[in-house]
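There's a structure below that I have some questions on.
The complex appears here without one of its protein chains, the remainder shown in place.
Then we have chain A:
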Amino acid sequence: MMGKLKVYADRMSQPCRAVLIFCRLNGIDFEEIKVDISKRHHLSPEFTEVNPLQKVPAILHGNLNLFESHAILVYLSSAFPGIADHWYPTDVFRRAKINSVLDWHHSNLRYGADLSLVCELTQLEVLDEKDRGRILSPYKKVLGWIEDTRTATNPHFEEMHNILYRAKKKFQQQRSRIAESGTEASNMGGHSKM
């Protein structure tokens, strides 16, 4: 008899959310064990035993410990009764197409997902330095994460945000001109949706 499924997750992580949602939707009986990445729980000896690669999500099902969200989703689709066929069809052709998308996702969309979030935050760049500092400075981790994603996706990141940086420069120039001329600063409409 398999023990209850344990899902090790940090809800800040997209693949973790995918696994949790899948379990909930399919009425799978499981225990969610929170692994707080920001508190470095994933580096603890207890969690390292579950996943030596120290990443979430990970699951423990009886004797099986498993990580990599796609592998987990596929395993759960097959291991639990009553899961609708459409999630991971038994038909070999349909299944192959799904596998193809899951593979492609690794190299393409996942970077895109983090990227789109960081892109949102980068829009704050067009604000005056002081405003941006005020808004973002309490969030050291966010700043760190932006930097990490930026580094991971350069040179494309910088290239894509060039237009934003140019806009920032323009606004800065406009602000200086206005400050010099003594005109009251009107609403610049700082974050245009890119």
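Throughout what follows, a residue touches a chain if its C-beta (ideal position, glycine included) is under 8 Å from a C-beta of that chain, and two chains touch if they have at least 3 such contacts; residues count from 1.
Note that contacts and distances are computed from a predicted model.
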Identity of the absent chain, which is to be given by its UniProt protein name, from "Guanine nucleotide binding protein (G protein), beta 5a", "SKP1-like protein 11 isoform X4", "glutathione transferase" or "non-specific serine/threonine protein kinase": "glutathione transferase"
Sole residue of A:Q14, A:S38 or A:S78 that reaches the chain not shown, by the stated touch rule: A:S78
Among A:M12, A:L43 or A:L64, residue touching the chain not depicted: A:L64
Touch residues of chain A, complete complex, unshown partner: 52-53, 63-64, 66-72, 74-75, 78-79, 92-93, 95-97, 99-100, 102-104, 106-107, 110
